[in-house]
Structures are given as C-alpha cells and as structure tokens.
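The structure follows.
A single protein chain has been removed from this complex, and every other one stays in its place.
Let's look at subunit A:
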Amino acid sequence: MKKPWLKWFPAGSVILELRGERRQEVLTLLHRAGVKVRSIQFSTHTLRLHLDVREIGLLYTFCRRTQVKFRVLERRGGIFILRRLWQRRVFAGGAILFVCLLYGLSQMVWRVDIQAPNEAIYESVQEAAQDSGLYVGAFQHHLPPLLQLQEEIREQSKDVVWVGVRMEGSVAKIQVIPKIEAPKALNQTPVNIVISKPAVILHVYATRGLTMVRDGQTVMPGQVAISGTLADGAAQVSASGDVLGEVWYTSIVQVPLKVSQGRLTGEYVTRYYLRSGQFLLRVWGFREPDYHHVLDVPSQTDWRLGQYVLPIQWETVRRYEVSPSLFLKSQQKAEAEALQLARSDVATQIGEEGHILGQTVLHRRVERGTLYETILTRTEENVGVPAPIPPVTSGENGSSPSTSSHT
C-alpha cells in the first residue's frame, strides 16, 4: 500500500475515530472551517477520518460542541517520528555518530602507494611525502593542494624528475619518474692504463693508445699496459681499453668437522607481557616447562597514537625448547665447502667482470677436528686502471719493456 501521508501532512497526521450521534455534523463543521480531511470511512456507529495534527484543536472544539467523542487510532509522520526518535535518542545518536565517524574516517589517508623504480627513491619519496604532510592517518582536508604537494615532494626527494600525486578515495597514489643520468662525457685528460695487481697478461684490448705489454707477460702493479703517449711524446691521449690478466689468489680456509647445532623440538610456551620502558609485567602464560635449553623469541607491538608512540606496549615471548646436537662432517664434504668458501672469498675481490679459471689446493691439514686448507684460485679479470701520465720525458717509455724482461 502506498503511504503518501508525509506528502499530504508534512507536520504529521492522526487517524481518528469519532463516536456520537452528531458525528456527521462534525464533518460539515470541518468543511465549513476549510479544514482538509482525508479518507473518511463510515461504519454503523463510528466515523474514521485522517486529519492534519495541527487541526486537532479545531476538531476538539467541534466535538465538544456536538458532544462527539473521539479517540486517536494512529499517529503518523512528522513530529511523531521525531518523538519516537527522541525516545530512542541513544540509538539515534549512535546512528548519527556512526555516519559521522564513517565520513570522518573516509576523509583520512589510509594508504600511500608509491610507484618507484627502486628502494632508494621509494624511501626518499616516502620521507618527502611525510614531510609535506602526506602520510597514513593524515586528514585529506589538511593536505596542501595536490599540485603544490607534488612540487614539494619533487623538490625534497633525490633523483626524481617528476612526481604525480593522485587521491583515489582514501588511497594516495604517488607516481615517480626517476632522473636518468646522462652518459658520462668521454674523459679527455690524457691518461695511461696501468696494471693494478700482479698478473699474467692474457690479452689486451686497447681501444685508444699504444699497447705496451704482450700476451703471456708477467706484469707488476704500476706498470703501463696501454700508453697514452703517442708518437714519441708528440701527442697525448686518454688511453682506454681492457687488460685481461690471470691473477692468483691464495686463501687460507678452515672448516670445522664437528658442528654443534641446536634444533627446535617444536615444543614452546608463550608468555605475554605489558611493557612500559624497561618494566615488564607478565600478564598471561605462567607455565614453567622443564626445558634444558631454550630459545626466546620476543615480538613487540608498535602502538602509536598519530606520531606519538604509546608508553605501554604488548610483548609476546615464545620460549622454544632446543635440543642441542653435535654432528660430524665428512672430510670430503668439508673439502668441498672449503673450495666454495675460497671461491666466494675471491669473488668479492675480482669485481663483476672477472671470473674464476680454476682452483688448486696447495696444502691440506686436519688438526683437532678442523680442516685447514690453503687454496690457490686463478682468475681472469681486468687489471688495467687509468692513471695520469707522469710528467717525465717520453724517453722513459722504454722503462716498461725493461720490467717485462723480468718474465
């Protein structure tokens, strides 16, 4: 059933039942007074009508005059709704509070997504955004205009050409275009390529300058491999090229054959603490198990109110049972491990371009449960580094072949 009561009587309306001999007369009187009445229904002894609540006073006088009794059957709309709401004001207040809260929370920034090509840019942009007021929990109303915001972030973060900030609901999306470094200008100052480590030359790829060493030659640090001095000192250029040499490394490695290791049995107890600074209060988890060896793994909450870290934090400690065990490594396995250790030791010294040619064990000794090895690792790497041309006369160039006679 349609109920357009509110449209008819916006202030509220009542459905009344009139009872009395002269009830028809009340209708005539109401009509004469110009009162709007709706839905008049007749039955043998009563009369039912729908009336604006504001006309009830008039109806009352007419009923008094005609000795008609009336009673209210139903109250509808307007003030009656308000009255019902007032009777349930806690509930209504809750509903309003909920809407306000929802609105308030929707006005906050709940996530900041940063699209950055690497971690360093990500962090610097994040920090810059935080400084300009864009962080999780910030009110969107308090943010500066987006154009200004992205300008601020761009100025404050490193290696960034352009920053775009976009709000999608409660998520702030920051897009970053990183600065791409221009290719380095060719070095124009005249340099030599000299040897950096003692090596045996495998091959020299000179792109500029004069090659001063031969393949298979043993060279020492400081020796000129590619000279920037051309035509007996007539011209000096910036020498460039790769000098591939075989370099030997000796590594002394020790690998214990007996290893003691703790293993978790899977048994654990959990303890809960309230932490305030250094003070710990155990709240739950009072079981004291008889573990011989234990491992405690604590984890602490990071409760904060805005930027402020709360003084009370919750800490959970898991105490695991550990069963210590000792096991012996076979010598074969230990030797393989020693080679691997030497390999990784060398890998840190030869740079990205070099690679390992081979490994030889020079010395092996097992003493008091430990394997001691001296391992020779042969690598191929670029041993040439640029160095300024010494201000000596060009005749000094002859000195490098004299070193080569050392072979």
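Note that a contact is a pair of C-beta atoms (placed from the backbone, for glycine too) under 8 Å apart; a residue touches a chain by one contact, two chains touch by 3 or more; residues count from 1.
Please note the rule applied: contacts and distances are computed from a predicted model.
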item	value
Which of "Multiple sugar transport system permease protein", "Sporulation protein YqfC", "Biotin carboxyl carrier protein of acetyl-CoA carboxylase" or "Acyl dehydratase" matches, in UniProt, the chain that is not displayed	"Sporulation protein YqfC"
Touching residue (missing chain; options A:30, A:174 or A:191)	A:30
Hidden partner chain, residues of subunit A it touches	24, 27-28, 30-32, 34, 36-43
